[in-house]
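A single protein chain has been removed from this complex, and every other one stays in its place.
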Amino acid sequence: MLNYIWLIPLFPLIGFLINGFFGKRISKNTVGYIACGAVGLSFIVAVLSFISLLQLTPEHRVFEKILYTWIDSGSFRAEVGFQLDPLSAIMILVVSGVGFVIHIYSTGYMHDDEGYPRYFSYLNLFTFSMLLLVLANNFLLMFIGWEGVGLCSYLLIGFWFEKKSASDAGKKAFVVNRIGDFGFILAIMLIFVTFGTIDFTEVFHAASDKSHMGIITTTTFTAITLLLFVGAVGKSAQIPLYTWLPDAMEGPTPVSALIHAATMVTAGVYMVARCNILYMLAPISMTVVAGVGAATAIYAASIGLVQNDIKRVLAYSTVSQLGYMFLACGVGAFTAGIFHLMTHAFFKACLFLGSGSVIHAMGGEQDMRKMGGLRAHMPRTYWTFVIASLAIAGIPPFAGFFSKDEILWKALTQGNILLWGIGALAAFMTAFYMFRLIFMTFWGESRVEEEVAKHLHESPGNMTFPLIILAFLSIIGGFVGIPLIKGWNKIDEFLSPVFGGHGAGEAVHHSVSLELGMMMVSIVIALAGIFLAYRMYIIAPGIPERLTERHQIAYRVILNKYYIDEIYDALIVRPIKNGANFLWKGFDVVVVDGTVNGAAYLVEQWSKVMRVIQSGYVRNYAFSMIIGLVIIFLFFM
Amino acid sequence: MELLAFYILGAGAVVTAVMMVIHRNPIVSALNLIFTMFCLAGIFVLLNAHFMAAIQILVYAGAIMVLFIFVIMLLNLRGEDWPPLTWKKLLASFIGILFVGYSLIKIIGIFRGSMLPVATPLPEDFGTTRIVGEKLFTDFLLPFEVTSILLLTAIVGAVMLAKMKIDKG
Amino acid sequence: MVPLSHYLILSAILFTIGMMGVLIRRNVIIIFMSIELMLNAVNLTFIAFSRFLNNLDGHIFAFMVMTVAAAEAAVGLAIVISVFRNKPTVNVDEMNIMKW
Partner (left out) sequence: MEIIAPPIDLTGIMPMIIIAITGILVLIIDLFLKERSKNILIFISLTGVIIAARVSFSQYGGIHYSFHRTFVMDTFSVFFNLIFLLGTALTILISANYIKREEINHGEYYALILFATMGMMLMAGGSDLITIFLGLEIMSISLYILAGFRRTKKESNEAALKYFLLGAFATGFLLYGIAILYGVAGSTNLKDIAASIPGRLFDQKPLLLMGMALLIIGLGFKVASVPFHMWTPDVYEGAPTSITAFMSAGPKAAAFAVFFRIFIDSLGNMEPNWNVIIGIMAVLTMTVGNVLAIAQDNIKRMLAYSSIAHAGYILVALVAANSLGFTSVLFYMLAYTLMNMGAFAIIIILGNKGEEHLNISDYAGLGFKRPLIAFAMSVFMFSMAGIPPMAGFIGKFYIFSAAIKAGYIGLAIIGVINSVISVFYYLRITVIMYMREPVREFNPISLSPLIILALIISVWGTLHLGILPGTIIEFARKSTFAFF
């Protein structure tokens, strides 16, 4: 089966071509079947390839399928081919599997949209590019997939381009991604010049080889890896290039689920993990990766606390979870990062699709303040949503618990207490904002507008079915990586050939009891977050309002009863809220957005000023030539 | 004697060149340029370039400049008035002259400072029509032949652009 | 005997005068004549070097420059005429439709 891995990206490409060129002439159903079928076939081939790969002995689990020689010129030789090893196997399963589910979901979600064929052709193109990215056997092919997913993301964010905000968001995503790509492409050039090749296997081989002889300095490795990381930061929405991701929520919700949660944004993590050998040779870069990851994790989580748009909460959550993955990579726990990538794909896709289901039912409303009490109307959505939230919050035995705990544990043992503390605090916030979301949306009194309330309904089968699948995966997904018990941490074992010795967790010198203890701590943290949300949004919703309202009636009773809440409010909630608001409105909007937009504005203004020099007068043109001449003369003499 | 001739011719060339540039009447400018070319032809003779001196007068002064004068007459051009001087312009030209003058002095310095070849006795037929012709038809045959295409291009183009009626067929 | 540097300096001065002509004049034809003056100055350099290097290549080059100058003159004046036909002026400052 391994010889047919080229089929995996081919099917979506065919789907794209058919839907792209003939989509308008064939019926909607056919378009849907073609698109889903293409990805479905990919998934089947991916599963079969995965099984074939498992049959090989662990050390031989690298398979390269060379398609053709791309460039063969002088000392430089590059072959286009696909590489299947444990790392890419996991990635193709996630991409094609989650992609397939989301395609099915989209047939329901986008059913009434005019751009139905356009949507599916973009989605298929995206799947193709993403599979190309993860299957590539060299940096350039990976970069092509990298740019391809960026382009599709841009097209899909701006899918409803009649909305100005949507087309602006698309443009922003594209520009910010280009800034990241700038680093990536420089890194590839540097690799090309340093190693004379861009083939993964050869580069990594040469890197681990040559560094022993000291031919290539650590500085070179640091430069390469930092530049690569700039690319990863752009694509995976880390500080400071994350601003495009929340804006990307302008796109259709299944797109947010597929591209901006499950797959594309994780490409950066994949790339860092793929280059783990280079990163291990550059300690400075590792520190930077861990630092940026941790900072992003806590920063984005804190912003998520105060968002009222259901999709924006999830967007910031995604940024925060990606930060976790980088934190894992940065401390050398690549396995944990990839593990979390996988479980995150399940539960975050489920959450996004669930929110899409809600939005669908609400007729496009995304403001949580106008929701509430939806539990009764859409039970399947509700339950799957709860499962996924428990998973992201890190409650055992759901998938997120295992991967997140693994990351925190590695942050503590291979990193330091500070990284752990940040991770734990972010975990607390995660639990809080996720359940805040659940309580505001599904619980409590209905704040739904009457007009909308009449139409509230559970979503059709082709939308809830994917939810159930993903919820199921969110439950069992973590069992491939159960720690402590020997032989149960399958994923660690499976990935160890890729990450060599350093990716595997060998917690030999740490006591089992410590690890168990830390596990308990993370569970407590998660429960605390959920409990706080429960107190604030269910037991005592709208604390401040009620406080003033009932001031005169039962003063003492209420005072006593609510005293605790006031303390909560003053000591915990207010500072967090204000701080988060400050971070969001102050730092996010002014500093980061301002820099990106400001640079664009500056260039544009400069352009307008500079063009005046082009006056149209021949004499001025001749004069500029003379100035050039004099300057060159002065330079030479 | 030779030095004297050079200075006279050189001074003549410079003065007429300046006149050409600053005179407001195009016809006078053109005549001045012709005079510059005559002076240069004289200097060519000093440099033993007899053939080139003849060509200079025949082609340059005789053909090209006549074409100029012809066009000036055809378009019935009058002299232009110099635009009124303003402080800005004065300043600009001052800076410009400063720049160009500086560069010129620099260049002159380079010429004077470089170890340039000194005159050596020349073969008797240096610069004669015969020897230049021989060179043209042997060493530089390709460039010489290629000029035919150059001239053809110029002729076709000039006719194309300048012909009166824009016919459609 | 006149040293080579004298010829070169004369040629540089003539070249600069031509250059200034291009910069300060507005009449297309005079600008064009200034360019011809620059070419003449170059020819002087060629021929002077040729004499002092005892090498005829410079003569050939000067000869080619003259041919090119003739071709350019024909085309240039044709362009001036075709411009003049649409807009009766030879002032370059008025030829300013396209800018920025």
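A, B and C are the chain letters, set down in written order, and residue numbers restart from 1 in every chain.
Criterion: contacts are C-beta pairs under 8 Å (C-beta built on N, C-alpha and C of every residue); 3 or more make two chains touch, one makes a residue touch a chain.
In this text the structure is predicted, and so the values were computed from the model without any measurement.
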Visible chains that the absent chain touches, using the contact criterion stated earlier: A, B, C
Of A:4, A:488 or A:606, the one touching the omitted chain in the full complex: A:606
Hidden partner chain, touching residue among C:2, C:17 or C:64: C:64
Against the hidden chain, chain A presents residues 21, 68-74, 140, 143-144, 147-148, 151, 155, 158, 161, 167, 170-171, 174-175, 178-179, 181-182, 185-186, 188-190, 192-193, 600, 603-604, 606-608, 610-611, 614, 616, 618, 620-622, 624-625, 627-629, 632-633, 635-637
Name every residue on chain B in touch with the hidden partner chain. 107, 110-111, 113-116, 133-134, 137-143, 146-147, 149-150, 152-154, 156-158, 160-161, 166, 168-169
When the complex is taken as a whole, what residues of chain C touch the one chain not shown? 8, 15, 18-19, 22, 28, 31-32, 35, 38-39, 41-42, 45-46, 49, 53, 55, 57-58, 60-61, 64-65, 68, 71-72, 75-76, 78-80, 82-83, 85-87, 92, 95-100
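Here is the rule we go by: only the chains that are shown with their structure count from here on.
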Have a look at A-C versus B-C and report the one with more C-beta pairs in contact. B-C
Determine the centre-to-centre distance between chain A and chain B, using the mean Cα coordinates as centres, and give it in whole Å. 70
Centroid distance [mean C-alpha coordinates] between chain C and chain B, Å: 6
How big is the gap, in whole Å, between where the Cα atoms of chain A centre and where those of chain C centre? 65
Would you mind listing the residues of chain C that make contact with two or more other chains? 19, 23-24, 26
Where in chain A do residues touch two or more other chains at once? 623, 626
Quick one: which bits of chain A touch chain B in the complex? Just the residue numbers, please. 623, 626, 629-630, 633, 637
Could you please specify the touching residues of chain C with respect to chain A in the complex? 19, 22-24, 26, 31, 92-93, 95-100
Once bound in the complex, which stretches of chain B touch chain A? 96, 99-100, 103, 106, 110
